[in-house]
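Next up is a structure, given as structure tokens.
Of the protein chains in this complex, all but one are displayed in their positions.
== chain A ==
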Amino acid sequence: MAKLTADTDLCQGYGNCLTTAADVYDIDDDGKVVLLIETIPDADRARVEAAARSCPVKALGVVDG
């Protein structure tokens, strides 16, 4: 399992994460990222890491859980 992190202070609402992994990330009315789940199975890790790397302000992380 891997643990997801999201820094809402850094988040600027660019929304690229939702394009890659809409099952994991959402966005609230203020334009801030919301984690729909907090841990992911290892099988999903590469895809969610790609979504995290698509964040222009590095607000997202995937760490060993």
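Methods note: contacts are C-beta pairs under 8 Å (C-beta built on N, C-alpha and C of every residue); 3 or more make two chains touch, one makes a residue touch a chain; residues count from 1.
As a working rule, contacts and distances are computed from a predicted model.
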Chain left out of the displayed complex - its UniProt protein name, from "2-hydroxyacyl-CoA dehydratase", "FAD-dependent oxidoreductase", "Sodium/pantothenate symporter" or "Glycine cleavage system H protein": "FAD-dependent oxidoreductase"
Touching residues (missing chain, whole complex) on chain A: 12-16, 18-19, 22, 27-29, 31, 46, 49-50, 53-54, 56
